[in-house]
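Shown here: the complex without one of its protein chains, the others still in place.
== chain A ==
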C-alpha cells in the first residue's frame, strides 16, 4: 500500500483483514457501540452500528424477495387471477388490482426491476462522478474549470423536466430509463467527490507519488481513491436512492416501459385504473411503501457509514464542548461534507 495516511489506510485494509483478526471479540461489539469503531474496520463497525444494521437487514430482505420472486409467486404476475378490486384476503394477501391481478405478486416482481435499475443507475452515476471528480481534482487548472462548469450546469438544469423530455424522445424501455437517469444523476456525485478528492490531492503522499513519477491514472485510482472510500460509498448509496425514486417517478408519469412490472409501473396502473377514487388503497400502498422502505434502509446505511467513519458525528451525547477535543478527528475532518 503506497498511501501514507495511516488512519485512513487502516480503514480500508480493515474491511478485508480485521474481520478475521477480531473474530472472537465480535459478539461483544454487537451489544453496545464500540468506543473506537474505526480501529475495528468498516464492515464490523457497520454491523455494530444499529442504524446501519437495521438498514442492511431491510435491504437484504428486499433483495431476497426480488431474487426469489419466481419461487414465491410463480407465473406471470400480470395475469388476471381473480375478480377485480378485491380487498386483502387469505387468498390474495395484498388484495387484487382493478384488473384482477394479485398485488402481492406484482409488488414482489416489481422489486426485481426497481432494485436492478436503482443499483445500475447508482453504480453508473457514481462511476462517472468519480471519473469526473478525480480528474477534475487531479489535473486542476483548465481541466478542472471546464469539468466543474459541466457538472454545475447539469446540477442546475431541473432534473425532472429534463428526465421527461429525454425519456419522451428516446424509445421506451429499461435501457432508456437507465441511460436517462444516469445522464441526469451523475453531477451530484461528481461535485461531492471532486471536493473530497481535492482535499486529498493536496496531501504530501500525492506530491510524493508525483515526484516518484507515477502515472496519473495510478495516482488517481490507487493513491487518492482508496483514501476517500467512505465518501464514495456514501455517494453510491445516495445515487441508488436517487435511481430508485426517479425511476418510479418517471414510470408513474407513463414514461417507462409500462409493460414491465416495477414499483413505478404498479403505481402508474393503480393511478390510471382510478385506485384512489374507488378506494382500493391496497393497489397503491404496497409498491410505494416498498420504495420508501428501500430508500429508508439505504439512508440508514448511509448514516451508519457516516457515523462510523466520521468521529465528529459520533459524540452526540457528550454535548458540544467535548467535541473539539475528540481525538483523531483531524484525519477525518474533510469527510463530513
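To be clear about the criterion, contacts are C-beta pairs under 8 Å (C-beta built on N, C-alpha and C of every residue); 3 or more make two chains touch, one makes a residue touch a chain; residues count from 1.
Keep in mind that, in the parts below, contacts and distances are computed from a predicted model.
UniProt records the chain missing from this view under the protein name "Peptide/nickel transport system permease protein", selected from "Sodium:proton antiporter", "Peptide/nickel transport system permease protein", "Amino acid ABC transporter membrane protein 2, PAAT family" or "histidine kinase". For the options A:74, A:141, A:158 or A:213, the residue in contact with the chain missing from this view is A:158.
Only one of A:43, A:88 or A:288 touches the chain withheld from this view, namely A:288. The hidden chain makes contact, of the residues A:67, A:143 or A:276, with A:276. One chain of the complex is left out; on chain A, the residues touching it are 149, 152-153, 155-162, 164-166, 168-171, 241, 245, 248-249, 252-255, 267, 271, 276-277, 279, 281, 284-285, 287-288, 291-293, 295-296, 299, 303, 316-317, 319-320, 323-324, 336.
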